[in-house]
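Here the complex is missing one protein chain, while the rest keep their positions.
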Amino acid sequence: MDRIYLDHNATTPVRPEVRDRMLPFLGELFGNPSSAHSFGQEVKVQFEEARQRIADQLGASPAQIVFTSGGTESDNYAIKGTAFAAGKGHIITAMVEHPAVLQTVSWLAKKGFDASYVQVDSSGVVDPDEVKKALRPDTILVSIMHMNNEVGTIQPVEEIAAITKEAGVYFHTDAVQSFGKLPTKVDDLGVDLLSMAAHKIYGPKGVGALYIRKGTRIDPLIIGGAQEKRRRSGTENVAGIVAFGEAIVQAEAEREQLYSRLTGLRETLVKGLTERIPEVIINGDPSKTFPSTVSASVSHVEGESLLLSLDMEGIAVSTGSACSSGSLEPSHVLVSMGIETVLAQGTLRFSMGRGTTKAQIDHLLEVFPPIVERLRRMSPLSASKAC
Amino acid sequence: MDRIYLDHNATTPVRPEVRDRMLPFLGELFGNPSSAHSFGQEVKVQFEEARQRIADQLGASPAQIVFTSGGTESDNYAIKGTAFAAGKGHIITAMVEHPAVLQTVSWLAKKGFDASYVQVDSSGVVDPDEVKKALRPDTILVSIMHMNNEVGTIQPVEEIAAITKEAGVYFHTDAVQSFGKLPTKVDDLGVDLLSMAAHKIYGPKGVGALYIRKGTRIDPLIIGGAQEKRRRSGTENVAGIVAFGEAIVQAEAEREQLYSRLTGLRETLVKGLTERIPEVIINGDPSKTFPSTVSASVSHVEGESLLLSLDMEGIAVSTGSACSSGSLEPSHVLVSMGIETVLAQGTLRFSMGRGTTKAQIDHLLEVFPPIVERLRRMSPLSASKAC
Amino acid sequence: MSMYSEKVMDHFKNPRNVGEIEDADGVGEVGNASCGDIMKIYLKVKDDVIEDVKFQTFGCGSAIATSSMVTEMVMGKTLEEAEAVTNKAVAEALDGLPPTKMHCSNLAADALHDAIKNYREKHNK
Partner (left out) sequence: MSMYSEKVMDHFKNPRNVGEIEDADGVGEVGNASCGDIMKIYLKVKDDVIEDVKFQTFGCGSAIATSSMVTEMVMGKTLEEAEAVTNKAVAEALDGLPPTKMHCSNLAADALHDAIKNYREKHNK
């Protein structure tokens, strides 16, 4: 069997149609879109078409889309940009956010801003009332993600938006995991700022965008030659941006069909795991979780050793924490959901995508139980038990 | 004749060998280099090889190279990063810098930092003594570019470094235009921070790097998942980074040969322009200017109308200001060199590269004089004269 | 492929009514070199009708095109009709201008109005 990729929340392969759209821009369409001559202008046209496509997906105007180098930059731009424009103030976020949000907020906290972190319930969902309670007169921004990357939890963004709107506070959502997978019309969601990335939806790495509602007071993060209407300077990653435009159109076209296919695959996976492996816990509430992601905590064994063992069988998954730090701390997301430390350490994330098949899941379900058994036999935690 | 591209300082075509190196990363090598499984690790190896190549070019260790989304981000990171790590203080830069430096410094000035701008002489060169005079006890950073993008002037970076070193002040140089064109060994230059971009040396747009000398106190600009040893978070633009590594090796291999070829082409171009067009001024001192760039001020006519007229003949050049703002202000670089406003408005930048041939320059020299004549005949400024 | 419409490029390539009128009845001028555009309009007027109009322009593509367009729009028109021509109308006649050029290089109607004013002052009308 070919290698099996079950780490689509980390990144996805570039779709062949998307790649084909990029190639001319690595060839003769090499002009700088800021250039007034024809080499520049012929590029600019296609480049602006990509902006229109992103805007359409959001139900926004192209003038409200700023291209960036990815999801992390978009998050940094949204949060630091509104913070620096305000000068000082209080920011509300949640413990389940991606480090791109959490670490940015904690950097700002070191620079004189204030931060509050709302808790989540055991399925990882933010309670809008908690956001309301955390509001202060000097609150400038609420940042709550749309879809969580580790567990797949979908947050009640619309309800939170109603609260921020009433309070007159900006609302940013990190939609890096949801853009192209769930509807993300900005007026339905009610958000002022929304982060996106191409590489989660079969586009290239190193390109993303930030939606900025008209009138939002925001400082630029990357300053210079005044590209993107002064909001994001630097020669644009034209090939990447055009590819992003293509990726979203393709993703939207198959979105609903993929959703139902993933729902079926999730059922097979969850059923197989719980039936075949003793003491495995599936994290999150499936009714509030996007079906591509299954987070499973396996008692008595550690996640990386599970990951490596699966990798030896040609199956790619991720541990609970998507973080590259090599830190051995258990996932902040799982811990904030109240999962025991040692279980959090033994968590794997299976994230499926458009290339995932039933045969792949079946194969995983063959291979995985003996791996767990072998590692449990090695573990001092399970030694006393007959597992 | 094919279209002629004389705007290499704005951007360059991707070299075919570089493009070929990228393609696998838009195909099956799609893993996230932070992933522990084989999809990630197979990518990481090649990705780190690119870092080694950039480091070799600088005579630095790979641990001192941080990949970014381009020259502008590198400049922002270097300047804001050292400023925020210091918390407060004074920054010295020059009026001839790229907007990525100038606008970043002026943003910091609005946020409570201090800034001084050193003047340049009529050929655009910074006097190191002026830097010395501008130093204050609270100076935290000096940022002076290596090679200017509008005129091609090479700054006395080594001499300035001697001054900053004695004063114990960090020294950043924007080497976006010089990296791969001039020697840039960081220990020879004596700099603490050095900005680079791939797309100026036949690599893709949207990727760059910052050299950070070991021990430099610098805050990250883009914060999150702890990639690049926590110095620059966000999923890496792997294809772009690998391409950057290839681009620098290729650029270095032909660097000296290209330099002498460009020197010959410049001679032809300058001689042709001054002989065939009355009242044209070549800006900068050729002995202190990199030979790819010729900045020519044409009296009584405006730059954009020259640019458009050349574009109609299939020749791509740029006006004095490389800025995309559409601002009608004359180039800050030319003005700071003491060039009259109206002449600055009538300035074209011809920037040559590896694809430039003698035949192209000869063709330009045929086409350009009648264009100037036609526009001068239309101009109210030259109406009184018989030009 | 250009940042300008085809009409702008047409007027840029083949500007109408370029030049000076030696014995003009009215001369108008707007802009200055530091802002990048200088436009000069010359008028020949008879019985309140513009019999001839010419322009000279130092400026970018849109400055030249708007100058050319405005002369075409008012040739043979009465002064009153000419006074009703706005910068916006000139831009529209050219199928629009890029946003960054709308405010800066779109001054041809102003130059025209300045020339009419100059004519009226000289001739007490």
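Going by the order they are written in, the chains are A, B and C; count residues from 1 in each one.
Definition applied: contacts are C-beta pairs under 8 Å (C-beta built on N, C-alpha and C of every residue); 3 or more make two chains touch, one makes a residue touch a chain.
From a predicted model like this one, the values you see are computed outputs, not experimental measurements.
When the full complex is examined, the chain removed from view is found to touch A, B.
The chain that is not drawn here is touched, among residues A:106, A:216, A:274 or A:379, by A:379.
Check A:56, A:159 or A:304 against the missing chain and you find that the one touching it is A:304. Where subunit A meets the omitted chain, the residues involved are 300-305, 308, 311-312, 325-330, 341-342, 345, 377-381, 383. In the full complex, subunit B contacts the hidden chain through residues 36, 38, 41-42, 44-45.
Note that only the chains that are shown with their structure count from here on.
Chain centres defined as mean CA positions place B nearest to the mean of all protein CA atoms. Mean C-alpha positions place subunit A and subunit B at a centre distance of 34 Å. Put simply, the C-alpha centre of subunit B and that of subunit C have 39 angstrom between them. Separating the CA-averaged centres of subunit A and subunit C is a span of 54 Å.
In subunit A, the residues that reach two or more other chains under the touch definition are 36, 38. Contacts with at least two other chains are made by residues 2 of subunit C.
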